[in-house]
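Just one protein chain is left out here, and the rest sit where they should.
Our next item is chain A:
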Amino acid sequence: MDRNQFVAALESALQIDKGILTPETVLDSLESWDSLGVLEFQALADEELNVQVEPTEIGVCRTVEDLWKLMQAGEKS
């Protein structure tokens, strides 16, 4: 999965129209970035890359790019 594919997958997971998200999008500006949205991201990371991301580290992510970097650095099971 490359970065563009991740952005598209995150759009789908958060039920956002295609083409809306960019790496620079601020997460707090998204209505669907709530507690369920965080779970969707965790599930995406686990399913697509077999990566488990620390919930506390998700909490400090500001942008979509931050989520992508976190996934890249995550621990594979």
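Heads up, the rule we're going with is that contacts are C-beta pairs under 8 Å (C-beta built on N, C-alpha and C of every residue); 3 or more make two chains touch, one makes a residue touch a chain; residues count from 1.
As a convention for this text, contacts and distances are computed from a predicted model.
S.K.: Which one, "STAS domain-containing protein", "3-oxoacyl-[acyl-carrier-protein] synthase 3", "ABC transporter" or "Zinc transport system ATP-binding protein", is the UniProt name for the chain you do not see?
M.R.: UniProt protein name of the non-displayed chain: "3-oxoacyl-[acyl-carrier-protein] synthase 3".
S.K.: For the chain not shown, which residue from A:12, A:52 or A:72 touches it across the whole complex?
M.R.: Touches the omitted chain: A:52.
S.K.: Which residues does chain A use to touch the chain missing from this display?
M.R.: Per the touch rule, chain A residues meeting the hidden chain are 31, 35-36, 38-39, 42-43, 46-47, 52-55, 58, 77.
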